[in-house]
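Handing you a structure now.
For this view, one protein chain was removed and the others were kept in their places.
Up next is chain A:
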Amino acid sequence: MQMHIDFIAEARRQSEICNACRYCEGYCSVFPALHRERAFSDGDITQLANLCHNCRGCYYACQYTAPHEFDLNLPQALANVRQDSWKAHAWPARFAHVFDRNGVAMTGLLVLGFGLIFALAQGMRPASGEGFYAYLSHGLMVAIFSPAFLLPLLTIAISLRGYWTTVGGGRLRWTDLRGAFALAGQMKNLKGGHGDGCNFEDEDRFSHARRHFHQAVLYGFLMCFAATSSGTVLHYVFGLEAPYSFVSIPKLLGVPGGILLCIGTAGLAWLKTKADPELGASGAWGGEMAFVLLLFSVSATGLALYAATGSGAVSWLLPLHLATVLTFFLLTPYSKMAHGFYRLAALTRENAKQRGDA
């Protein structure tokens, strides 16, 4: 693993100033972790960077931001290290550069995916089948999406193993993992310590907007995922094949999940246009925005597809929706989506450290 030395050095310089000040101790998980150390290894800095949720509370509270000569901007310094750490741990390493070209990669994959699936739907249209199986057979969908889903998960697992080594993680304990899921589930680190929320869209004003939109994305996504999973179970275990009626587990999870995901991603995209880009990773704004919009497209096309059931529009909406899902899956290890996995790893590691595991 090779990380950008300048980013690490700058984050270390700033962390040492923070460690001499400590005014921000109550904001989030980063500061208690930072204040435990006197010197910061590259692994320590990488871990701090992945603990940081970019809530920006520390930036607006900081007496040393520019034009002060100390020029602190910890949210950006850590965002740069964080983004760089994902690239450094990306597997296979030759795909690391995709992080820098998310917009291009997404457009390319979307076009390719749409073309491929549209062609398959036209050329290999099944003789029989209901709903979207009338366009694309179940077997063909499984043949495309099983590897497109499982391979990225495998590469993420390899990346996380590398991260765990970098930050000096020991044996994984269930209690630490459970604690990390609890923190992530309520997004405690976006509450700002005092419970008033974070600073994002309006300078130093605290609000829960980002936390709530992000929770809509998280839970909307999980509901959509559960909808698909339940469909798989119904199909293979109970022999119940799609299309499902509105009063069925896949639809009861998928429709509200899709709506939540739409609202959450639209909200996050809107907030992102209000927030100061100088407090995020340099050059990552476009890729992050593209990712949020991709996730919006996944949910919006999914809902549109459901609304278009039975109409001719399915012939192009289905390939479009499946192309967005395919793109999303394939880019998971090389886009902002990776942050969820690294964040959980960082929170797990922090829980272990708090328990006293070196």
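One rule holds in what follows: a residue touches a chain if its C-beta (ideal position, glycine included) is under 8 Å from a C-beta of that chain, and two chains touch if they have at least 3 such contacts; residues count from 1.
The rule is short, and it goes like this: contacts and distances are computed from a predicted model.
Participant: Write down which listed name, "Tricarballylate dehydrogenase", "Putative tricarboxylic transport membrane protein", "ABC transporter substrate-binding protein" or "NADH-quinone oxidoreductase subunit F", is the UniProt protein name of the chain that is not shown.
Facilitator: "Tricarballylate dehydrogenase"
Participant: Kindly state which of the options A:His4, A:His35, A:His138 or A:His208 is in contact with the chain not pictured.
Facilitator: A:His35
Participant: Thinking of the whole complex, not just what is shown, which of A:Asp6, A:Asp204 or A:Glu278 touches the missing chain?
Facilitator: Residue touching the chain left out of view: A:Asp204.
Participant: May I ask you to list the residues on chain A that touch the chain which is not drawn?
Facilitator: Touch with the absent chain occurs at residues 16-17, 19-27, 32, 35, 38, 57-58, 60-70, 193-194, 196, 204-205.
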